[in-house]
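This part shows subunit A:
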Amino acid sequence: MTSVSIRDLTLKFGSLEVLKSLNIDIDEGEFLVLLGPSGCGKSTLLNCIAGLLDISDGQIFIGGNNVTWTEPSERGIGMVFQSYALYPQMSVEGNLAFGLKNARMPKHEIASRIARAAEVLQIEPLLQRKPAQLSGGQRQRVAIGRALVRDVDVFLFDEPLSNLDAKLRAELRVEIKRLHHRLKNTMVYVTHDQIEALTLADRIAIMRNGIIQQLDTPHEIYNRPVNLYVAGFMGSPGMNFIEGEISGAGDSDFNFASTQIPLARYPFAQADRPNHAIFGIRPEHVSCGTAASDEPFSTDVEIEVVEPMGADTLVWAVLDGKEFRFRVDGQSPLHAGQSIRIGFDPAKASIFDARSELRL
Partner candidate 1 sequence: MNTFKLFLTGASALALSTSVNATDLEVTHWWTSGGEAAAVAEFAKAFDATGNKWVDGAIAGGGGTARPVMISRITGGDPMAATQFNHGRQAEELIEAGLMLDLTELAEKEGWKDIVNPSNLLDSCTLDGRIYCVPVNIHSPQWLWLSHAAFEKAGVDVPSNWDEYVAAAPKLREAGIQPLALGQQPWQSNLLFGAVQIGVGGLDLWKQVNIGKDVDAAGGPDMAKVFEAMGDARDMADGSNVQDWNQATNMVITGTAGGQIMGDWAQGEFQVAEQTAGKDYTCLPGLGVHEYLSTGGDAFYFPKLDDAEKTAAQLELASVMISKQTQVAFNLKKGSLPIRGDIDLSAANDCMKKGLEILATGNLLPSGDMVFSADTQTQFNDLMVEFMNDKSITPEDAHKRYVAIVEDAD
Partner candidate 2 sequence: MTDATTLATRPVASTGLVDGPRGGKPKRAISPRNVFIYGTLLLVSIYYLLPLYVMIVTSLKGMPEIRLGNIFAPPVEITFEPWVKAWATACTGLNCEGLSRGFWNSVRITIPSVVLSIAIASVNGYALANWRFKGADVFFTILIFGAFIPYQVMLYPIVILLRELGIYGTLWGLSLVHTIFGMPILTLLFRNYFTTVPEELFKAARVDGAGFWGIYFKIMLPMSLPIFVVAIIIQITGIWNDFLFGVVYTKPDVYPMTVQLNNIVNSVQGVKEYNVNMAATIITGLVPLFIYFVSGKLFVRGIAAGAVKG
């Protein structure tokens, strides 16, 4: 059963097209993350779903109903904002009750819903406080609670964790995931943080300039990005890209400078390949030292910078004149200036047409 469906959604501000004919179907109980850099239109899309922006063309369905022209409060959604957007002059309880009061719900029903939400989010002791007296994490819990009490099928999150510090962000992230498992609501979640996207999402939609680049599971997006943009956007540190030529038709090679990478193991999507291509390999798919020699491809590189990050270490090296990053175990005793052997399996790589930037 589809929970939220977006058909040919277009949004224009004057002559500027902000969202271009988008189509998304979100299943019931699905956790969809809209991911992209700032200005890509992801928050705008969320506001359209919520009904806070009037769209220029297309349709929006929620729970099977056409809500394209429906008021936000009647769409059956709850929304959580980046800045929490708590009403400063109301207590936590007042904040939770405000929407319900507007819907003229009976008092006892309001009370029981608040009690339930407070229990779920463990904010019972805070109910009488004002937002100003809460910490950032507590505020965001209350903001989630405000969506919760509405007892709706669809939750919309607009970068809810961006204002929190790293530690709290990780905690609340888990909590949102737990909440999703427990409530099984449909959730649409906007973020620019790929870790959040990868950890939370059932599916991720990567957006750029008002267009969805790829809509798929985190695994697919990570391992099989459909284009150069998605490949570069996902992963931190980012994928290594090397520009070069593909030679041969069957078991071809990728050539750049004096290096040749055999592509026999690479699963090409189609038979005809352009000459000019970009080869991408993630730093974490590179092995080094003795293990490197076991890989289908291996070569020597010179280390420029070593960045120990605790659990692992990021190494910046030079591979035949190109900058090349790879990740090694945190315990590896590497140092700048050293020469080392690295290797990887081209099957794990991604190769893109240099002109169209699409995956080959």
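Going forward, a contact is a pair of C-beta atoms (placed from the backbone, for glycine too) under 8 Å apart; a residue touches a chain by one contact, two chains touch by 3 or more; residues count from 1.
Quick note on selection: all candidates are chains of the complex that A comes from, given by their letters.
The model shown is predicted, which means the values in this text are computed figures rather than measured ones.
**Q** Going by the C-beta definition already given, which one of 1 or 2 is in contact with subunit A within this complex?
**A** 2
**Q** Where on subunit A does candidate 2 make contact in their complex?
**A** By the definition above, subunit A touches candidate 2 via 47, 50-52, 71-74, 77-79, 81-89, 98-99, 102-103, 143, 146, 150, 158.
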